[in-house]
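All protein chains but one are shown in place.
Labels for the chains are A and B, by order of writing; each one numbers its residues from 1.
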Amino acid sequence: MKPLSLIVRTGCNLFAWFMLVFGVNVVVHGYASPGGGFQGGAIVATFIAFLLVSYGGEKIHSWVNEKIYDLILEETGLLLFITLAFMGLPTSFFYNFFTIPWEAYQQTGRLFPQGTTAIMSIAVGIEVAGALSMVILSMFKGIRLVSDRQIEEEPGHDR
Amino acid sequence: MIGNAPFFVVGLLFLWGLMAIFTQKNLIKIAMAITILGSSVNMFLVALGYRTGGRVPIHFLEGDGGPMVLPTPQAMTLTAIVIALATTALILSLIMLIYRHYGTINVDEVRRLRG
Partner (left out) sequence: MNWTDHLPALLLAVPLLGAFVTPLVSLGGKMLRNTLLVVTTFVTLVIAFLLWKDVLVSGTAVYVMGEKVFNLTMPSGMKLPVRIILEADAFSAFMALCGAIASFAGALFSLNYMEGFSGMKRYVSLYCLLTVGMLGMTITGDLFNFFVFIEIASIASFGLIAFWRDKAEAVEASFKYTLVSQVASMVLLLAFGALYGKYNALNIAAIGSLLKFGFMEKIVLVFIVASLACKCGAFPMHMWLPDSYAEAPSGVSCLLVAVSQASLYGLVRVCFSLYGVTMGASFIPWVVILLGLASMFFGVTMAVVQHDIKRLMGYHSVSQVGYMLLGFGVGMLVLSDAKGMADYGFAAIQGGVFHMFNYTMYKALLFLAAGSLYYTTGKRDLNDMGGLARKMPYTTFMFVIAAAAIAGLPPFNGFVSKLLIYESSFAVHPSLAAIALISSVLTLASFVKVFQTAFLGPEQNAFLSVREVPSGMLAGMGVLTVVILAVSLFPSITMSYFVEPASKALVDQAGYIGAIMGGGM
């Protein structure tokens, strides 16, 4: 995939970051509004798709370290999620252990983030952002192998 | 009658997807057919939960009057969409690998396993 024209790249420079911020916004407000972890995470992952389309593959692969997505983002999300699930355990698995009582809403009229649900939504958002970026990057790598028609030495099956 | 229109569409889409899976020869088209199949089922779930004149089932976005639309099928649909996304990504990756091994994505030529 070759880099696109200057106009596209400039547009990407301008708007890709807003995409990122918008995705994070959807994730953070996901507990009580349309959207949530998965949707926000998917929006965040389009950031990588943006860069990939406008700047082309070689540059992206020199810019990003896949470990960031693979290890840091995905692992953080997954571990945060399951830790929260385990933390409710003395009562029950997935128990919402620091929910704000309904009375608080009735007194103030404000809907507070509902305990673990909000954090789990963020955890899912982090995980999905990492995982979908990984999917895009690794599928792109696969395309490159096909288009160059060189079957490189696979690390998989060494017999 | 008109209230049942979504279900007819669901039926048509489902049959369409199923037919495409059995008749198409191109692996990418088969992947598309699977996606259509999944979408038709998702549409079925959402249509099930709809109530005429219903409100948004979100606490601070609801309007006035009417019953609330059922949120459970929507949650189910979201789950099904997530699963469908994972499967689609996997199917496309498998097609890429098949293309690398066989040099074709015609179903008739991808037949090393038989008998």
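Observations
Quick note on the criterion: a contact is a pair of C-beta atoms (placed from the backbone, for glycine too) under 8 Å apart; a residue touches a chain by one contact, two chains touch by 3 or more.
Everything quoted here is computed from the prediction, not taken from an experiment.
Touching the missing chain, out of B:Val9, B:Met32 or B:Ile98, is residue B:Ile98. Looking at subunit B, the residues touching the absent chain are 14, 18, 21, 27, 30, 34, 37-38, 40-41, 44-45, 48, 72-73, 76, 79-80, 83, 86-87, 90-91, 94-95, 97-98, 101-102, 110-113, 115. Considering the complete assembly, subunit A touches the hidden chain via residues 70-71, 74-75, 78-79, 81-82, 85-86, 88-96, 154-159.
What we mean here is this: only the chains that are shown with their structure count from here on.
Centroids of subunit A and subunit B (each the mean of its C-alpha atoms) stand 23 Å apart. Residue ranges on subunit A touching subunit B, taken from their complex, read 32-34, 36, 38, 111, 135, 138-139, 142-143, 145-146, 151. Chain contact summary for the complex, subunit B toward subunit A: residues 58-61, 78, 82, 89, 92-93, 96-97, 99-100.
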